[in-house]
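The chains shown are only part of the set, and none of them has been moved.
Letters A and B mark the chains as written, and numbering starts fresh at 1 in each.
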Amino acid sequence: MAEDISRFLSEDIGDGDITTEALVDDQQAVGVIKAESDCVVAGLIEAEAVFTHMGLRARMVVVDGTYVKSGTEVMRVAGPAKAMLTSERLALNFIMFMSGIATATDHLVKIARIVNPNVRVAGTRKTTPGFRKYEKKAIMLGGGDPHRFRLDDQILIKDNHLRMVGSVTEAVRRAKEYSFSKKVEVEAETLAQAEEGARAGADAILLDNMTPKQAETAYNLIKKVNPYITVEVSGGIRPENIGAYANHADVISAGYITHSAPAADFSMDIQETKLK
Amino acid sequence: MAEDISRFLSEDIGDGDITTEALVDDQQAVGVIKAESDCVVAGLIEAEAVFTHMGLRARMVVVDGTYVKSGTEVMRVAGPAKAMLTSERLALNFIMFMSGIATATDHLVKIARIVNPNVRVAGTRKTTPGFRKYEKKAIMLGGGDPHRFRLDDQILIKDNHLRMVGSVTEAVRRAKEYSFSKKVEVEAETLAQAEEGARAGADAILLDNMTPKQAETAYNLIKKVNPYITVEVSGGIRPENIGAYANHADVISAGYITHSAPAADFSMDIQETKLK
């Protein structure tokens, strides 16, 4: 994380925070960060690391993963005013972007678990280039499953792969040869593909862009072949439709939580520390 | 950009695209990227650079900044199937995230310019850590003004700075001493601050969180002091309210376009190249 913070600070600061350098003396200050909307807060550990990197003392008032109301104070910072002003934006950006994702994830999890208390909500690889680590973490803080961080995490055979190989059975066979240490999952767009994947020995089947009705049929078919296979549902999942899939899936994955969740709003108020 | 692409690919691939390595032979393929929603497309140059980096040939069907309808083909790629499968996600992420921002910006610009054809819509520093360069570019492609990329671009005196210095006049005086090469802007939350900033010699005044009515009064006051001062309006700007401010500002900046614009949807379809 330290290296990322250096890079992100450098992106924001460039050769220097010229406003602060020109205006501010060696004053001491305290800063208070507050939620400006109801949300599951995330990014506090990252914000703390930003402030610590700048030589400030930061204290979390709540821990990451907490649901907070608008107006709640989440972090206090103390130390030189200059460093605080210079690092304010990056710290807030971490909190705002990560809390937005955690909040959207939490929302989906809550809706889905009304229907099926054992279902998992997972992310996808549709994340902002360079920021995936933090987006995946925010998903976990919102109660979700991170799914693959990277292409080397698991073998996931998608439609574009299948077109190259020709058959689901052959694709799964090749995949299982790679290494015993990796799970093998196949994306199925039809019932026939789902069943073929299950029979070929896949560890998991991803039902892509199916209607809830189709997903139900596919789910039952797969579990009949082998009840240990994990069934994942994906494709256009939103708060509006996740409930309809929740009973026909072990895992529901949603690109929405990383590519279209609005940021949560937070503010930081900095005051000079007055000594009597 | 080359260094970013290496880093972003590495974030997505890790030690290897094990699915593709296990499944796909040395086949040749063509890929087609299509918009799945109406949008101002952006990120095509970045996607092309991703594909080129991987040894593929990519051709843009439209140029960045074009408004396209859902279903429009925007790029064609040709070359080894392996490289195409491995780079698909990063290329699409560039296009989806950047097009989302360009589209949101374009939307604001169009609304605002109905009211005031000369007004500019600008971004803020509320961007995803590590991805600002591309988000600012997407703003420009959507017809917006990038505003500061970094803290060293311009002197912008905000509320937290003013609390440290005490007076607007003194803050502007110190700012102007830094270097003749930089513009000096002051954030004003009241009419009095706006006028003081104008009289102190600021190059621009940022009216923060004012009602349209207050903004109008402040705008007129500032221009009376010195018509060459740029007036910027900011704070909670959305498509719903931008029109009400458009006549009382030279520039309107909105965090919304980078922190809460949903991604645009795109898909990529890969087919093996059949030789007769």
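The rule we apply is simple: a residue touches a chain if its C-beta (ideal position, glycine included) is under 8 Å from a C-beta of that chain, and two chains touch if they have at least 3 such contacts.
Note that the structure is predicted; figures quoted are calculated from it, not measured.
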Checklist entry - Quick one: 2 copies here, how many in the whole complex? => result 6
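Here is the rule we use: only the chains that are shown with their structure count from here on.
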Checklist entry - In whole angstrom, how far does the Cα centroid of chain A sit from the Cα centroid of chain B? => result 22
Checklist entry - chain A touches which residues of chain B in the complex? => result 4, 7-8, 11-25, 27, 29, 81, 85-86, 88-90, 92-94, 96-97, 100, 125-134, 149-153, 155-158, 160-161, 163-165, 171, 174-175, 177-179, 182, 259-260, 262-263, 268-272
